[in-house]
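This report concerns only the one structure given below.
Showing chain A:
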Amino acid sequence: MNELALNLPVWIDQVNAHTGLRISVPAHLIPILAMFLCASIVAAAMGLSAAVLVWAERKLAGHFQCRLGPVYVGGKFGWLQSIADGIKLFLKEDLIPSDADRPLFRIAPYPVVLGVLLAFIAFPISEKLMVADLNVGIFFILAVLTVEVFGVILAGWASNNKWALIGAMRAVAQMVSYEIPMGLAILPVIMEAQSLSLKSIVNAQSGGILQWYVFQSPVFIGISFLIFFIAALASLKRAPFDLPEAESELTAGFHTEYSGMRFSFFFMAEYAGMILVSGLAALLYLGGWHGIFQGQAGPEWFLLKTSFLVFVMIWIRWTLPRLRIDQVVYLGWKVLTPFVLVCVVGQSFLAYK
Partner candidate 1 sequence: MPSTLAATGQSIAGRAKSQFGEKILAVEQSPSDVVLKVDPTVWRAVHQFLKDDGFDLLHSVSAVDWIKDGRCWVVTHLFDTKHLMRISVKTEVPRDAARVDSLAPLWSAANWHERECFDLSGVTFDGHPDLRRILCPDDWVGHALRKDYKAPDHYHGIVNNVNLIDLDNRQPLPDTV
Partner candidate 2 sequence: MNIASSAARIEQDVKTDELVINMGPQHPSTHGVLRVILKVDGEICLDAQPDIGYLHRCAEKIAENLIYGMFVPYTDRMDYVSGMGCNLGYCMAVETVAGIQIPPRAEYLRVIVTELNRIASHLLAFGTYGLDTGAITPFLYGFRERELVLDLLEMLCGARLTYSYIRIGGVDGDVTPDFMSKLKEFIDLFPKKIREYNKLLTFNHIFMKRTTGVGVLPPDVAIAYGVTGPSLRGSGVKRDVRRDDPYSIYDKLEFDVPVGTTQHGGPIGDCWNRYHVRMRELEECVKILQQCVQMMPPGPIMVEKLGRVKPAAKAEAYTRMENARGELAFYVVSDGTMTPARVKVRAPSFSNISVLPEIVRGQMIADVVAIIGSLDIVLGEIDR
């Protein structure tokens, strides 16, 4: 973002020179303009990638199940399906149940999207492509992701629907339980990289596949990668941990009463969250934008790794049955947490050189 702020006056001058316009921006507004630009780019990218992901998930789900998935919209492969769905959701009436807590019901979707949106700020796609290289990047991402819980519990409570309330309770129990293994699973990597900045974590993994943290320390970081991935699934409420919205038990859980745009916010947050945690896993454990061989680097590697992890998430969702709430909490506290603690302690011995 700072680079963008530096470049903006130059760009504006160039535009003025080419078109003959006389745009002048006061110097103190330049950083604000840059902020707006970044924010809108992040939001647009997130929305677009969520749309692509929805289509990809439906298509993949279809083929996993010997179906075709969407085929009609947009000619071949139904590639415009999620755009059409988006338009439909935009145009739908925004229903609010008569007994709902109206103000809370209205604001509930925003914290959910906000958490994921904010997290993208510290999210580098390549060496250069990032909004801000925060020196506490990973910490910041984990912190803002937690904001989502507020939105979920607000949605469940404000709906004034018993199913929604149970869904929200489950969501909170689950997301709070899984923050801990997720946070702890990152510790071995941080210990190894000696930094909280994602950029320096990734750059510490340059130099071929064997330098990726999963392969650098296959036991402790490898297991913590697995734990991070499972915990990420759970905190995203993805199957097999989709209890908060378990459609066969709670109809749709905390967003039962939502429709139209507000519903699509929950939906978008889920898919953007998938990209976020997959990308995070790729950055932390799989060498980020570094390629398989030494010297290879670029955003395409990062996107490849991220989309593979997203594919695995989709694959898991369309294979496994759902757990029960006590089993989810059991898994979080009694399986993942002890294992990740062992990883942390083990890695701390390895990191002590």
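FYI, a contact is a pair of C-beta atoms (placed from the backbone, for glycine too) under 8 Å apart; a residue touches a chain by one contact, two chains touch by 3 or more; residues count from 1.
Selection criteria: all candidates are chains of the complex that A comes from, given by their letters.
Treat the numbers as computed from the prediction; the structure is a model and nothing was measured.
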Out of the listed chains 1 or 2, which is the one touching chain A within the complex? 2
Can you check the complex and tell me which residues of chain A touch candidate 2? 61, 64-67, 162-163, 166, 169-170, 239-240, 242-243, 246-251, 318-327
